[in-house]
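Only one protein chain is missing from this complex, and each of the others stays in its spot.
Presenting chain A:
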Amino acid sequence: MADKVLMKGNEAIGEAAIHAGCQCFFGYPITPQTEVAAYMSRRMPKVGRVFLQAESEVAAINMVYGAAGAGVRVMTSSSSPGISLKAEGISYIAGAELPCVIINIVRGGPGLGGIQPAQSDYFQATKGGGHGDYRLVVFAPASVQEMVDLVQDAFDVADKYRNPVMVMGDGMLGQMMEPVEFKERPKKELPEKTWAANGLKGREKHNIINSLFLKPEELEAHNNKLQEKYREIEKNEVRYELYNCDEEMDLVIVSYGTLSRICKNAIKMLKKEGINVGLIRPITLWPYPVEAFDKVIDKTKNGFISVEMSCGQMLEDVQLAVNGRKPVHFYGRSGGMVPTPAEIANKIKGIVGGAK
């Protein structure tokens, strides 16, 4: 047990980033993710790296833009309203094809909203947030251990595709403590950053990093190149978990993050009453695990239910994946309300018609 430590989700994010070789962290405090910045402010100077509390979220994301352009591993972290402020910079970073990691520990919205756990930034994370035709790879861990593993993976994926990666958790995941282990990780073969604006280094031409293309032909060509990259990511980077999906099922829950664990409790409760429910847990919210639906669609009697801490955001991706082949239901709470296993089980009983 010696190698496992108890860590708060927010602190584990910081430590995982350090393990992944994150050289710079730029942030601005906001509940419920402030401990990420607090942890980095203590640890980063000790390992000879840069921690800087910016004067605002807008400043922080533009510092990320700069550091990423210089070719170093860089991360920023915020919570919902702060991510909205960063959205412009994120679009620029995606447009300029720079790798970085962005953490969003989601709180209830819209507006200033509240500070309790929510998943209502799904659209913002997966469908844009900033302007233009761009995509973020979005990881949604369900435990502190998975947070640690995915934050480290996020740096690799970002470097591999020269694309920003977001790791999104709800306030619960940021605040809770669980045992974690920092496993020895195999070294990834990653492309060299020959594009970095970090001095001539014997080259004859400057590297220029830019997202401005005034000629429509050039911008379209750039966009087409980005789209090609996104198709490649869709092909290679989809991650999901199937839980209790081996046999015939009365219904399949689709749920991600901490909430998926509450759904697992509901599945255990229902099993005792003779109702068999499976779970698709998307680990990447983009690219969305469409193939998971194909694997279970013939085994579910009453289709699917998207269970969210939002008002039907992931539901749209579930509908697209199911594409009319089976019914799609919805259950969601919002504003920081966390559904209980019993609540979810009751909703499901209403759909499948009680115990068999």
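We adopt the following convention: contacts are C-beta pairs under 8 Å (C-beta built on N, C-alpha and C of every residue); 3 or more make two chains touch, one makes a residue touch a chain; residues count from 1.
Rule of thumb we're sticking to: contacts and distances are computed from a predicted model.
Entry comment: the absent subunit's protein name, as recorded by UniProt, is "2-oxoglutarate ferredoxin oxidoreductase subunit gamma", drawn from "HTH-type transcriptional regulator YhcF", "2-oxoglutarate ferredoxin oxidoreductase subunit gamma", "FN3 associated domain-containing protein" or "ABC transporter ATP-binding protein".
Of A:Gln116, A:Gln152 or A:Ser334, it is A:Gln116 that touches the chain left out of the display.
Here one chain is not drawn; of A:Ser84, A:Asn265, A:Asn302 or A:Gln319, the residue touching it is A:Asn265. Considering A:Gly171, A:Pro289, A:Gly303 or A:Gly332, the position touching the chain not shown turns out to be A:Gly171 (whole complex). Which of A:Pro110, A:Gly132, A:Pro179 or A:Gly274 touches the hidden chain is settled by the complete complex: it is A:Pro179.
Within chain A, the residues in touch with the undisplayed chain are 1, 4, 6, 31-32, 115-116, 171-172, 175-179, 258, 261-262, 264-265, 268, 338, 340-342.
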